[in-house]
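A protein chain is absent from this complex, but the other protein chains hold their places.
Labels A and B are assigned to the chains in the order they are written; within every chain, residues are numbered from 1.
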Amino acid sequence: MQYSEGQVGRVFSVRIDDGEDFIREIERFVAAMNIQSGMVHFLGAVRNATLVTGPKDAVIPPAPRAEEIFGGWELLGFATIYPGVEGPSLHIHSAAGKGIRSLTGCLREKAEVYLVIEAVVMEFVGISARRLPDEATGVNLPVFDRVLP
Amino acid sequence: MQYSEGQVGRVFSVRIDDGEDFIREIERFVAAMNIQSGMVHFLGAVRNATLVTGPKDAVIPPAPRAEEIFGGWELLGFATIYPGVEGPSLHIHSAAGKGIRSLTGCLREKAEVYLVIEAVVMEFVGISARRLPDEATGVNLPVFDRVLP
Partner (left out) sequence: MQYSEGQVGRVFSVRIDDGEDFIREIERFVAAMNIQSGMVHFLGAVRNATLVTGPKDAVIPPAPRAEEIFGGWELLGFATIYPGVEGPSLHIHSAAGKGIRSLTGCLREKAEVYLVIEAVVMEFVGISARRLPDEATGVNLPVFDRVLP
């Protein structure tokens, strides 16, 4: 179990507006504020988005399967932020609901805001981390400076 | 993209008990502790609640559609707190599950606790915010003091 220890730094309340791409905007915000490590909590709605909702089978490397959602879905989500190969890297999971349907998965590519998404971005200071491609699993994994054996 | 910058203030661990209305109680708690801005994370269960689960169509202004849930549903949720027109205003989203069913949406009106809801209320200090009715969208939106162009 790899880990790193730090403290909470700055906290940002953010509003992403109707028609904007939540993923692009929150990544742009994190870069603009020069946040190295942290987390994001968010709620709101999207007009359309792509959610990776688990593999066909639990094999390595994964063969991700995506669901496209459209027409106004409510979101509840959480993301981690660590330095990636090219600037900050976010890993974003969300539950999404419309009527009696609900999905849970990894938000990817584009998520067009419906009405508003409210996000809270919390910076961590003192964390030593990088998110890097991992050969064993075929996905990007955070690499931390400490190990609990 | 509007935003505001602050720091974390006080943290409260809160327990809302069986039969109480989670929404009324958490709003009462936030007001009693004089919390202006912050966020809430919660888990637990409800006997019954109302979830707004997306619009019929993604139009502006929205025509919200609600699902009533009853009989014991597990919750996982997140809320933002900003000063509203009449005291603190909470925007609460939750995933709710019962058996193989799951919903995700905006918790409204009343949510009667089953057994317990455990909440963590985190205050933000230094945030400049108000939640106000927005004419363009027809919903209440947080208004912050800074803009990232």
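As a convention for this text, a contact is a pair of C-beta atoms (placed from the backbone, for glycine too) under 8 Å apart; a residue touches a chain by one contact, two chains touch by 3 or more.
Just so it is clear, the structure is predicted and the values come from calculations on it, not from any experiment.
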Residue of A:Arg24, A:Arg47 or A:His93 in touch with the missing chain, whole complex considered: A:His93
Contact residue for the chain not shown (choose from B:Arg10, B:Lys56, B:Lys110 or B:Arg146): B:Arg10
On chain B, residues whose C-beta touches the chain left out of the figure: 8, 10-18, 20, 25, 28-29, 32-33, 41-45, 47, 70-76, 78, 95-100, 102, 104, 114-116, 118, 120, 122
Chain A residues that touch the omitted chain in the full complex: 1-8, 37, 39, 41, 51-55, 57-58, 60, 62, 65, 67, 76-80, 82, 91-95, 101-106, 124, 127, 129, 137, 139, 141-142, 144, 148
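In the analysis below, only the chains that are shown with their structure count from here on.
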Angle (degrees, nearest 5) of the CA superposition of chain A onto chain B: 120
Chain centre separation (chain A, chain B; CA means) in Å: 20
